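Handing you this structure, nothing more for now.
Yeah, one chain of the complex is gone here, protein chain that is, but the others are all in their spots.
Up next is subunit A:
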Amino acid sequence: MKTLETIKKELKEYDGKNIRIMEVCGTHTSSIFKNGIRSLISPRIKLISGPGCPVCVTASSYIDRLVEYSLKDNHCVLTFGDMMKVKGSELTLTESKAMGGNVKILYSPLGAVKVSMKNPDTQFVFAAVGFETTIPIYALLIEEIIKNNIKNLRIMTSLKTIIPAISYICTNEKNIDAFLCPGHVSVIIGSSVYSEMALKYRKPFVIGGFEGGHIIAAIYEIVRQISNNECNMKNMYQSAVTAEGNEKAKALIDKYFEAADDYWRGIGIIEGSGLKLRTEYKDFDAGSTSSEDVDVTPAGCKCADVILGRITPQECPLFGKACSPLNAVGACMVSSEGACGIWYRNCEV
């Protein structure tokens, strides 16, 4: 059997053509640093961080609407903690809270059910941000709202789907040779969708887990495929990812949501890359306008180039100088899953 040691040795000594692998998911980016993967592989294998942090790609106008909501009398914004420091055109939710805005951090969207039932005089809105990993949980939330006849809880969506985003990158960015596909998004959407992508874009699409060994094995498989001129989907996270994904979760998403054009911070509209509540469930929507969103990118911030894999965070002139986690300029520095923040915490600046 091939041992981790021999695989590492081969990857370290790889001297073939340069290979650029995009890891789509922020959790992979973190794990690559945590496990020191870059130091284990040849400099000819470049790992590029992609668009897989939902917080980083949320439009500033979306944050503005949440801020506005939080400052209204008897209104309250419920959110994941990650969203607190992302800037709208002027304010973050943390700043609006400091100004008296009503914002509560929840660990699960489902926690919103209890909170809203306990406080019937407050109008709540959950900031429904996320990719396919989280979207079924918003579907469960809508189901609970209906079941319990809750009148004071709605969601404001900024929901993104990963396949249109990867297709966008494959079409518009010519410098990515292979994809390390997002593990937990794939748990929901399944592995078979990537087989079509591999065929269409003629690149390897390898699904990997998050342990160091998972990632090394996935990189090794990508290098092997490229060296042999292969371009296939390979699922290397079979403990969690099946060919068809989580059917129950997919059916629930489909019941409540439909595809829509969506705005990605720094990039613009990507066709069909978002989800919005279906018309029959519009009453549960607190004013999502995904396709009309606009974005104010702070001067000098290169988040879009980072998200599209054109530059590494360190190549942004503001990285570590004007922009750091304590004083973030762009969204990619704010979120725990954002490429700039992860690089900052792990690199000597």
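The rule we apply is simple: contacts are C-beta pairs under 8 Å (C-beta built on N, C-alpha and C of every residue); 3 or more make two chains touch, one makes a residue touch a chain; residues count from 1.
Everything that follows uses one rule, which is that contacts and distances are computed from a predicted model.
> Mind telling me which option in "Urea ABC transporter ATP-binding protein UrtD", "[NiFe] hydrogenase metallocenter assembly protein HypC", "Glycyl-radical enzyme activating protein" or "Thioredoxin domain-containing protein" is what UniProt lists for the chain we can't see?
"[NiFe] hydrogenase metallocenter assembly protein HypC"
> Specify the residue from the set A:Arg154, A:His214, A:Lys276 or A:Lys302 that touches the hidden chain.
Final answer for the missing-chain contact: A:His214.
> Using the touch definition from the top, which of A:Ile41, A:Cys76 or A:Val129 touches the missing chain?
Final answer for the missing-chain contact: A:Val129.
> List the subunit A residues touching the unshown chain?
Within subunit A, the residues that touch the unshown chain are 1-4, 7, 25-27, 52-55, 80, 82, 107-111, 129-131, 133-134, 136-137, 140, 182, 184-185, 187-188, 209, 211, 213-214, 217, 220-221, 224, 228, 236-241, 246, 248-249, 252, 335, 337.
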